[in-house]
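Right, I'll just put the structure down here and ask away after.
Apart from one protein chain that is not included, each protein chain of the complex appears where it belongs.
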Amino acid sequence: MQENEIAALVEPVARLLADRCAEADVRRIMASETGHDADLWRALAGLGVTGLTVDEAAGGLGLGAVELERVLEVAGAALLPAPLLSGAVAAAALAGTGEPLLAALAAGERVAAVAFAGALDWSGGDVRVAGARATGTARFVPDAAVADAILLVTGDGVFLSEPARVVPLPVFDRTRRLADVAFDAPARQVADAAAAARARDVALVALAGEQAGAAQRLLEMTVDYARERHQFGRAIGSFQAVKHMAADLLLESESATSAARDAARQVDEGAPGGEAAVALAAFACADAFVRVAADSIQMHGGIAFTWEHPAHLYLRRARSGAQLYGDSDWWRERYLSALEEQA
Amino acid sequence: MQENEIAALVEPVARLLADRCAEADVRRIMASETGHDADLWRALAGLGVTGLTVDEAAGGLGLGAVELERVLEVAGAALLPAPLLSGAVAAAALAGTGEPLLAALAAGERVAAVAFAGALDWSGGDVRVAGARATGTARFVPDAAVADAILLVTGDGVFLSEPARVVPLPVFDRTRRLADVAFDAPARQVADAAAAARARDVALVALAGEQAGAAQRLLEMTVDYARERHQFGRAIGSFQAVKHMAADLLLESESATSAARDAARQVDEGAPGGEAAVALAAFACADAFVRVAADSIQMHGGIAFTWEHPAHLYLRRARSGAQLYGDSDWWRERYLSALEEQA
Amino acid sequence: MTDEQLTAEVEAWLAAHWTGAEPHHESFGRDPRSVWLAEVRDAGWAVPRWPAAWHGRDLSDAQGRLVEAAFARAGAPGAGQDRTNLWANTALAHATGEFRRTIVAQLLAGEVGMCLLYSEPGAGSDLAAVRTRADKVEGGWRVTGQKVWTSGAAVADYGMLIARTDWDVPKHRGISFFFLPMKQDGVTVRPLHQITGEAHFNEVFIDGAFVPEDHLLGPLNGGWSVLQTALAYERSVMGDRARGPRSGAGGAKGDLALLALAREAGRLDEPVVRQQVAQAIAWRALNALNTRRAKAELAQGSSSAIMSLGKLAMSRILHEEARVRTMLLRAGSLLEGPEHPRAEDANFLALNAYFTSIGGGTDQIQRNIIGERVLGLPKEPEVDRTVPFREVKAG
Partner (left out) sequence: MTDEQLTAEVEAWLAAHWTGAEPHHESFGRDPRSVWLAEVRDAGWAVPRWPAAWHGRDLSDAQGRLVEAAFARAGAPGAGQDRTNLWANTALAHATGEFRRTIVAQLLAGEVGMCLLYSEPGAGSDLAAVRTRADKVEGGWRVTGQKVWTSGAAVADYGMLIARTDWDVPKHRGISFFFLPMKQDGVTVRPLHQITGEAHFNEVFIDGAFVPEDHLLGPLNGGWSVLQTALAYERSVMGDRARGPRSGAGGAKGDLALLALAREAGRLDEPVVRQQVAQAIAWRALNALNTRRAKAELAQGSSSAIMSLGKLAMSRILHEEARVRTMLLRAGSLLEGPEHPRAEDANFLALNAYFTSIGGGTDQIQRNIIGERVLGLPKEPEVDRTVPFREVKAG
């Protein structure tokens, strides 16, 4: 898509979220038992967002990682508590399979979660798929407790299996619910290893986009506050201590945005440098968001040390996202390995 | 020694260096072929500084690491280009041996250098002492080219051997000359492994003291400049960007000073936590001095980008000292190992 | 009196009065702790360095420490409040008349609860910008405004309050310092939830509350300098107030907690982990060495520049330790709650580190203080220093 088409795609989503996913909504959904708002989800489905990356044949928009990433920048900015990322990854995992789940995902009628396992596991689970049977537990699976279907994505391919048990976890970032998912049932392979790898890349790019978007928004909020808040007879943003932090954070958040968008492009193009680009986005966006969130609290001062101020919601999201799909040290290591292979 | 006695010891040294080791003197000695000023050395000997840690029986002052560290703070502050550290380490290595070299060191009549080798080698040399014979090359040995005697300090003890070849090296920090020293001759053991270990500790504490003292002095110079230099109608030190860097550097330089002095005390006391304290001083002082030197240039601006300004002399000293006796990563690793053994 | 005689006297008094616990049995209707503290006060041990007319014994600082040491050996509380009791020191220095006599005695016996009413939503780093107003009425002042970051407001009898009493002079010159009676209509206390979810602090809404004439401390419009004295006490203890892990399950205590945690996580053999754990431990160790050196320098009578660095150092230590804990736990840090104490600790510490880096003056303000007061760098131009407060942009 051209930049103007992307803008036209993103704009109604941003408007919907401004209206239906304001801070008060986020707090309400956070405080709810499931962390999921079915009405909001239907409204997103109404814009086609739930089917963004679902094949057109299954009623989706059939778009790529580039468009997904841009939509998730907006979702991240609003701290959207909804299974959007999981659904997009599921759609990538099932692309071209004609699975009936795809149409239900596009329509927003069903919710999918994705458990990475085997060679694609970052979180210490022990799921094995062997002899058409899945056993073991996948850890920290986003949205699993509200999902109608849980895909198992391993180094060998994509599988569907009925989970034996889904145990919701008490999470630090209550805008993204996680669960441990135990398997002990037949597993049906629905896509190959290439689809699984692509699903992994889409997950990372989507998360990176969320982080970049959240960092941008939080920095804007912080800069606005620094313009308006006066101490010592001056806007605090006129003090170099605050101004220079803001400048440094702009570099972080713009770099994150560049990295996430470039990785999305490379995933769509299947470019040879793709693995490095995805790894770079994974750690650069995670680190940038953590730093922006941390420094934003410092720049606000006391007001951001309160529960009522939204800054800590961003910090929680930032800290959690930085551990969800492998940590930054892990991805820096992968980045260097990918560069070595290129060199 | 009590604090007031130490002050009385240090004060004449500081006065001598202010007089005879001003920036112009440092530059003159830097530019000389040997990097050594025999007159200045004699003047130091006149104050007893060359015999600071030499046994009283051999005509020295018989002082410990605590006093040595404080004198080297002053030497480091002045970037003293003289084989003072080497001589003090040699004295520690030979303590109690009655070697005739000790008296010559105390009197300033001879200059000693120390090559760490074997288990105490940090710099990639390959010296071996076996069958009362030393072979191989010790790398980056300070002051070797002007030394009358070169001690070999290994994990097994302290040895004297006539070097086969001393090759002066082109060095980045011309206030501390280094040479590669090749051995291929009989080696006579003059002290045991405990003396060798103590010499190693004294070397590290002495270097840490130099670094702490240099960091203090450079920070003072930088703060003075920030008070006097005006841009935009204000002293640059009134800008938070400069002021806050200065505050952070004060934390660095004071921490370095505390670490160096504590390590010196523990070396003298032979305390059980001594190894950790020495390791801590090694990396904390090296890192602090590098940071103070680097940021001081930035705080000065263009003037410190000139050869004529002394800031880069400190940066050269800082960078070199940080590699001379093992780098900071190495010492952090040793620090943690020492803590593990204590725990 | 020689040091030995003094110590003997204190020990004799303690032997006669201190039973190893506060006197529960003889204190019907009164707080047993207050009963004990009143005894200590009346014996002159509460404030041994103060004048005899003010419950003291006119002792030197060094002798005062002997008194404290004897109490500490016995495990008895209450001695040395001349060094530690913010409230009593402030009242002695600045209150007047009968109120001074009453309140000082009560404060030394812990008979009244206190809180601080300084910060406002619009006056955090810049305390001189307070907008809470105290308007003169018959017999005293009527106070209206809002205060935040108050601890203990719900149980306090008095709040040490700064309020504006003159709006037509520059901001530092129109502030007065009061003891505001808290238990009256017009004072409403609400819990203030922190970033961690806890509520250690309050917001205090003041709507026409009354302060009697004699509850003014220091001169009218001279409150700024009273506040400076009071803040000096606070700063000197700030470095010690940083809290440890919430779970209490930290394994090894103190400096080596990270080492223990890394071992427990099975990651102590990873070089990248070892470097980070070592550096974090080192920062804490260096701060301890700085503190020890500062105390030694102070003991020798030279003032120490190092003392002012502790809060800034602690801020870096706490943020970095939280980061290293998180790194060690990896995905394990996604959790919280009592069943996941390691994650709870890492996340709590990451959030609570701002208590130190923001509370009691942000790191940025602290760097200003170090730069200006310790290093002698010039202040920034102060745009509001000479402007009537009415015209200052604030909030």
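So that you can tell them apart, the chains are marked A, B and C in the order they are listed, and the count of residues begins at 1 in each.
Operating definition for what follows: a residue touches a chain if its C-beta (ideal position, glycine included) is under 8 Å from a C-beta of that chain, and two chains touch if they have at least 3 such contacts.
Nothing here was measured: the structure is a model prediction, and the numbers come from that model.
A.B. asks: Quick check: which displayed chains does the absent chain contact?
C.D. replies: A, B, C
A.B. asks: Which residue, A:L17, A:L151, A:A259 or A:V278, contacts the hidden chain when the whole complex is considered?
C.D. replies: Here the residue in touch with the unshown chain is A:A259.
A.B. asks: Return the single residue from B:T97, B:T135, B:Q323 or B:S337 that touches the missing chain.
C.D. replies: B:Q323
A.B. asks: Which one, A:V223, A:A286, A:A304 or A:A318, makes contact with the chain that was left out?
C.D. replies: Hidden-chain contact among the options goes to A:V223.
A.B. asks: Touching the absent chain: which residues on chain A qualify?
C.D. replies: Chain A touches the missing chain through residues 3, 223, 226-227, 234-235, 237-240, 242-244, 246-248, 250-251, 254-255, 257-259, 261-262, 280, 283-284, 329, 332-333, 335-336, 339-340, 343.
A.B. asks: In terms of residues, what is the contact footprint of the unshown chain on chain B?
C.D. replies: These residues touch the chain not displayed: 122-124, 139-140, 169-173, 178, 229-236, 239, 241-242, 294, 297-298, 301-309, 311-312, 315, 319-320, 323-324, 327, 329.
A.B. asks: Provide the residue numbers of chain C that touch the chain removed from this figure.
C.D. replies: 270-272, 275, 380-381, 383
The rule we apply is simple: only the chains that are shown with their structure count from here on.
A.B. asks: Averaging only over C-alpha atoms, locate the centres of chain A and chain C and give their separation in whole Å.
C.D. replies: Whole-Å distance between the two chain centres: 42.
A.B. asks: From the mean C-alpha coordinate of chain A to that of chain B, what's the distance rounded to whole Å?
C.D. replies: Computed from C-alpha means, the inter-chain centre distance equals 52 Å.
A.B. asks: Show the residues in chain C shared as contacts by 2 or more other chains, in ascending order.
C.D. replies: Those would be 364, 367, 380.
A.B. asks: In chain B, what residues contact two or more other chains?
C.D. replies: 239-240, 244
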